[in-house]
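The other protein chains are all here in position, but one chain of the complex has been omitted.
Each chain gets a letter, A and B, in the order it is written, and its residues are counted from 1.
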Amino acid sequence: MTGFPYLRIRSLGKAYRGATALHDFDLDVEQGAFVALLGPSGCGKSTLLQILSGLLEPDRGEIHLAGADITRLPPWRRNIGLVFQNYALFPHLSIRQNVRFGLDMLGIKGKEADARVDEALEMVGLDPALARRPSELSGGQQQRVAIARAIAIRPRLLLLDEPLSNLDAVLRQKVRLELRQLHDRTGITTIMVTHDQAEALATADRVAVMEAGRLLQYEAPQGLYRNPATAFIAGFIGSPAANLLPLVARDNASWILPGGELWQPDAALAPAQNGVAAGAACLMALRPETLALGSLGPGGLPVRIGAIEFTGGDQLVHVEAGEARLTLRLPAGTHVAGPAAWLFPPIQSPLLFDANTGRRLPTPH
Amino acid sequence: MNQTSDIKPHTTAMLVGPAAALMFGVFVLPFLFLLVLSFWSQVPGSLQFDTHFTVLNYARIFGDSYYLGGLWTTLWLSGLVTVICLILAMPLARWIVLRAGPAKGLLIGLSILPLVCGALLPTLGLVNLLSPLGFINGALKSLGLIQSSLPLLGNITGVAIGLVQAFLPLMILPLITTMERLPQDYEKAAMSLGARRLVVWQRIILPLLLPGIVAGSLLVFCASLTAFVTPQVLGQGKVVTFASLAYQQAALVLDWPFASALAIVMLIFLGLAGMLGALVTRKFGKAS
Partner (left out) sequence: MKSRFSDAMTFAVVLAILIFILAPILVLIFSAFDGGNIFRFPPRTYSLRWFEAAFNHPEYRSSLWISTLLGVIATVIAVSLASLAAFGLVRGRPRYRFAVEVLLLAPLTLPLVVWAIALLSIYAELGMNGTLTGLILAHVTITLPFAARIMIATLNEIDPRLEAAAKSLGATPAQVLRRITLPLARPGLLSSSAIAFLVSFNDVVVTTLIAGAGWITFPVRTFSRLRTEGIDPTTIAIGAMIVAFTLLLILVGQRLFQLSRRF
């Protein structure tokens, strides 16, 4: 689909009390996409959501939705659905009245309104005959009502603020899937704010990683996993978090580990192959699920085995390489012989980053 | 989502303006005028003010034993009332916070009843209770504890009782607020570390309650200092408090500059009490 993207955010800037919340932010979202805004707290994702919904005015920049400039439009004219982290259901109204609220504002009444309320409640998996007050429902049910309320108005854009963070672990998995399925059924362009990378990777078409008010990388989940743009992203994405091993290039073929020991890896992982000059400091991202342990062999990184955590199907093996600590994820059945062993990282597509800037070092091929 | 203000500054100013302007104009400004007035004097025999600056009024207050006596009486009476209120309010507040359960709201409502009824009505009831032919004397007599009636009206005792009854709510409310904020865990933690009840009270609870105690004490002290309806009714004109003097001068003698001076003196003492309260809180209290 060429032409203007459905949602276009350009050069958005916002500062409060001296601190910059958003810094010259750009983002394009296609119609019908499910985008996750991922980042740690304070990265500006909630601010962005508030600006998109019209509850906050940006200092600079523009927002275009379906071709129209909505930057200065007040929230009640934007037709953008908003689901809050704490649901914000109106306590003095019943469930149906809550869901019908947006329709009342649009002037839709009577049978048509009832039908839309029924439809919205059914879509979120609630019984339309539910005639209670919000305070009588469980957290999970309240959230569904909040979503139903937002989609009843058939919004052009649906914004979800940390929808899963108030749910317990079990419910989280279930609702995660349902959110995606809801999106697929309704086709509403959806933006979900979260600090949980697993959620973002599992549900979104594209993930926008943010930090300190800036967009770091905006890609499909696989792209983010395989080609993180910065060390921060590499470390952030994936569970358990990737190891970031600080290395200094000694010469073309070997690295200096923290603590001074040397490591001569496979040629594909050597400094020369990756365009790293001697003396340069780097970070190598090593994903726990891709590492192997074995006995002495070429390219192996000498490590000492520390604690082992059993997690059911897997075991997390904590090791020390010089002064650095690393974690591996191995199947529970694997026998781990200690105290010394050799760690073998994967040799395809190494993830190397400049230790100072955090930027990904290109792999010369 | 963050909380950011929903309204623009000029709308806020328009919303807040009328109330603030009213309070400033009608409440605050008169105090300033009072200050000015206290340095003027009344032209004898008329309602005009002689606007030459003079400290005559203040000299009169501090030079005449009648007024000084009134000041002294008022001060120690207020102090006494404050202490009694503190002693009575503590167990009540503690009970309401810890034990009252569902009746809590009701009890709080009842405790503030005297406050809302105004100065006069409960005082009327008290007159009856305390009079020589009243309930208390009657009950004590029929129990054989006294032969002739105890004089409970027309003296300091009656006034003190009346003031305590009137201002106890002012001590109870801040204590309840402070006690509610005090997690019970502190007590249990201290006791598990081996501290006996008394020590727990002294070292942990009292310092944490101090802000409430100071707030309540200040309120009661200030209210007692400036009370005049209760002392007039229960003292039957024989107990001279500073506020009744001020009232007399303002409403009966109509010497407003002098009344203003009396009022300013009261304010000064209130200010001193406030500063003392702040000092005590800073020195002995712990921020909660």
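Criterion: a contact is a pair of C-beta atoms (placed from the backbone, for glycine too) under 8 Å apart; a residue touches a chain by one contact, two chains touch by 3 or more.
Everything quoted here is computed from the prediction, not taken from an experiment.
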Omitted chain's touching partners, listed by label: A, B
From B:C117, B:I146 or B:L279, residue that would touch the chain that is not displayed: B:C117
Options B:I61, B:V81 or B:L129, residue touching the unrepresented chain: B:L129
Which residue of B:L107, B:A195 or B:L276 touches the chain not shown here: B:L107
Touching residues on chain B - with respect to the absent chain: 1, 3, 5-9, 11-16, 18-20, 22-24, 26-31, 33-34, 37, 47, 88-89, 91-92, 95, 104-114, 116-129, 133-135, 165, 168-169, 173, 219, 222-223, 225-226, 228-229, 232-233, 243, 246-247, 250-251, 256, 259-260, 263, 266-267, 270
Missing-partner contacts on chain A, residue numbers: 53-55, 74-82, 84, 86, 88, 90-92, 101-102, 105-106, 149-150, 153
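Note that only the chains that are shown with their structure count from here on.
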Chain A-chain B separation of Cα centroids, rounded to whole Å: 59
